[in-house]
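Omission of a single protein chain aside, the complex is shown with its protein chains in their original locations.
So, subunit A:
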């Protein structure tokens, strides 16, 4: 880097032309990406709206080949599994994030945990499903909604932990020190002062993690599986859920009726995930502009 490379003479015209070409390629690439997104969303909305009706959203799904199948049981199952995952995964994730930000800064253990969390965020979700299948489904003798929640909770754990840490680190140290100087314990300072001032960031992280896992399919194939009846017992028996219903209907069914129902379910899932995403972005942004 110390020696200066001999200057290659290039014509100004060619250099400018190359710059323009790259610029055009950038715009082209962006257009293709955005167009693909619009195309996917358009397809889902057009085909989904065609089948969505009050009955579709409130009726239980029917066995293969039957007409007028609904998705209410799968919708209920998805909500239960996701809610259960949030209950299981978020408290330890937040606590772990607090530990990383407040106690684990600059320690070897803290670095190790942070590194593991980053690595774990890139773990294939299908492997998580396989793991929960081995430790929960096989010993308990069957698929269950609870197993699905555990799998999703494992996926949420590192994400929420890292966002919690990042958000807490953004809180100015002066606030931390003031609380401690007033005689607050570390626990009190963390929970009542620091977490409170980072609240909007924490909520954003949680909601984004929930949005991400609520569309996850692969881990549910191994844990909650799917059924065409109402979910009866959270801890026992295959539980209906939207993502696996979409998979079943679009790959394992020869009936056009069910393909259509799959599009309806796809629209519901996509709308759920994207609305959560957009809402959190808006919340976070407003909070940030206030400061």
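Keep this in mind: a residue touches a chain if its C-beta (ideal position, glycine included) is under 8 Å from a C-beta of that chain, and two chains touch if they have at least 3 such contacts; residues count from 1.
Note that contacts and distances are computed from a predicted model.
Enquirer: Refer to UniProt and select, among "PqqD family protein", "(2Fe-2S)-binding protein", "Glycine reductase" or "Phosphate transport system permease protein", the name of the complex member that is left out.
Expert: "Phosphate transport system permease protein"
Enquirer: Please identify which residue in A:70, A:104 or A:205 touches the non-displayed chain.
Expert: A:104
Enquirer: So one chain is hidden, and I want to know which residue out of A:56, A:146 or A:222 touches that hidden chain in the complete assembly.
Expert: Checking each option in A:56, A:146 or A:222, the one touching the absent chain turns out to be A:222.
Enquirer: Specify the residue from the set A:40, A:87 or A:140 that touches the hidden chain.
Expert: A:40
Enquirer: Could you please point out the subunit A residues that touch the chain left off the display?
Expert: 15-16, 18-19, 22-23, 25-27, 29-30, 32-34, 36-37, 39-41, 43-44, 91-93, 95-100, 102-104, 109-110, 112-113, 115-127, 129-131, 133-135, 154, 157-158, 161, 185-188, 190-191, 211-212, 214-218, 221-222, 243, 246-247, 250-251, 259, 262-263, 266, 269-270, 273-274, 277-278, 281
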